[in-house]
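As you look at this complex, bear in mind that one protein chain is not there, while each of the others sits in place.
Labels run A and B following the written order; every chain starts at residue 1.
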Amino acid sequence: MSTTLLNIVLADDDEDDRMLFAEAIEEIAIRTKLSLFNHGQELMDYLILPNVVLPSLIFLDLNMPIKNGMECLKEIRSNPNLKDLCVAIYSTSSSEKDIEETFLNGANIYVNKPNNFSKLREVVEKVLQLNWQYHTSNLNKDTFLFRI
Amino acid sequence: MEIKLFFKYDFDILCKTFIKEHLDALDVSYAINSVNEVVMKDNLQEEKYKTLSEALKKYGIEILTDKKSTLIERIKQAIDDMLNDDKNKHLKLSSYLSDTLNYSYTYLSTIFSENTYTSIENYTILRKVDLAKAFMCNTNLTLTEIAYRLNYSSVAHLSGQFKKTTGLTPSAFQNIMKKKKDYNLQ
Partner (left out) sequence: MNFKRIYKSSKTYLVLLIIAIALLLFTTSMAYRQIMLMQESAEMVSHTLRVYNALGDLTTHYSKADSEKFRKELSKKSINDYKSDGNSIIKNLESLISDNESQTAHIKPLKSLLNTLYNQIKVSDSINFEQNKQIYDSKIKNTSKINSTLFNIRSIKNRMLTQEEHLMKEREASYKSDKSTAPIILLVLAFFALSVFVIAFFRIYHNKLKVLKSEAFLQSVLDTTDNIVNYFEPIFDADNKHVLDFKIVFANLCNRDYLGLDPDAIMGNEILKTFPFFTNNGGFEKIIESYETKEKIDFDTEVITDGEKMWFHVFVTPLLDGVLFTARNSTAEEKSKNDQLLFKKRLENQNLQLLDNRALLNNIFKSISHIVMHLKSIKGNDGSIIDFEILFVNDKINPITGDIPNNIKNQKASKIFPSIFKDGGFEYMVSAIESEEPVNYESTYYENGYEQWFKSTAIKLGDGVTITTIDITEEKKKTDQLKVLNDKLSIQNTIYADAEKVADIGSYVWYLDTGKAKISDNFFNILGCEPNAFNVTFESYRDFIHPDDVEIYNQMGSETFEKGFSKINEYRIISKDGKTKHLFLNGQKLEKDGRITSVGFVQDITENKIKESEILKRNLELKRINSELESFNRVASHDLQEPLRKIQLFISRIEDKENDALSDKGKEYFNKVKKAVKRMQSLILNLLTYSRIDNTNKDFDKVNLNDVLDKVKDDLINRIKETNMIIVAEKLPKIKGVVFQIEQLFTNLLSNSIKYKNISSVPKVNILYEKVPASELPNHVIKISEIYHKISFIDNGIGFDSKHAKKIFEVFQRLHQKTEYSGTGIGLAICEKIIENHNGYIVANGEEGVGAQFIIYLPA
């Protein structure tokens, strides 16, 4: 619905990335509420809070200190409350091996961090659309895999 | 030693049975038209409506009140029907939808994109790709057969659209799904 608010979460250790991401989200027509986290541990702590409103979509950077994206992903997928969340890996790495590994560990979307802003905006919009479909249509969650 | 159980769901039967049970419990006369639509023979009392709504909410089932969302659901349902029906899948989407739902296609597409952030076409493509994914994982059908089932003109067409939509080639996708299965078994 156009009235519903999408809860989006981003965990990235890079300040500039967070900033740019937030700017990109602003420019997208979909109504969103964005939460930002500096590293994996912060994110996980948040997610396991009681009565937390679970986000519709989690963006995870892979390279983070303390707890990196892969570890978070594994934890999310092994947590019964969180295992059905839509997770998008958001990383600079374009190594096939890494990409495959993220999918194996349960990531739904793999996003390569683009190098310019307009592409960033495009990508985020696309991801949000996909995410919307994830939640509202009877798409198969097990095969919900996309690479952007 | 722990034993794992694997489930396959037929949502059609599941939802219909479920709704049936709940409606029976309320002692109302009804007719189930589809997974998304039930016709009440008499007017439903508010109390009963509340009970039903509460009960269903627990399972994540929402009774749509908004006329627009109902329509959208109906559009989605119609698209699903068309894709699954051997006879109808060759029809042009726009004409099928407008015929089935009795609205002009322009109206339908505007309502759809306004409320779902996607166009009907995109949604259809997404759905098709999703079905293709299901076929690839759950059956032994070849790509050719899948392409035929989903009314693609050729395997290349299917592969192209698949890649464009998911960012992965069908074989890469199958590869990952296979590895996932093995990985999960460990």
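What we mean here is this: a contact is a pair of C-beta atoms (placed from the backbone, for glycine too) under 8 Å apart; a residue touches a chain by one contact, two chains touch by 3 or more.
The structure presented is a predicted model; accordingly, all values stated were derived computationally and were not measured.
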Contact partner of the left-out chain, one of A:7, A:93 or A:140: A:93
Of A:14, A:71, A:101 or A:125, the one touching the omitted chain in the full complex: A:14
For chain A, residues in touch with the removed chain: 14, 16, 20, 63, 92-93, 95-97, 113, 115-118, 120
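Criterion: only the chains that are shown with their structure count from here on.
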Footprint of chain B on chain A - complex, ascending: 1-2, 29-30, 100, 103-105, 110, 128-130, 132-133, 136-140, 142-143, 145-148
In the complex with chain A, residue positions of chain B that touch it: 11, 66, 69, 76, 80, 114-118, 122-123, 126-127, 130, 133-134, 137, 165-168, 173, 176-177, 179-180, 183
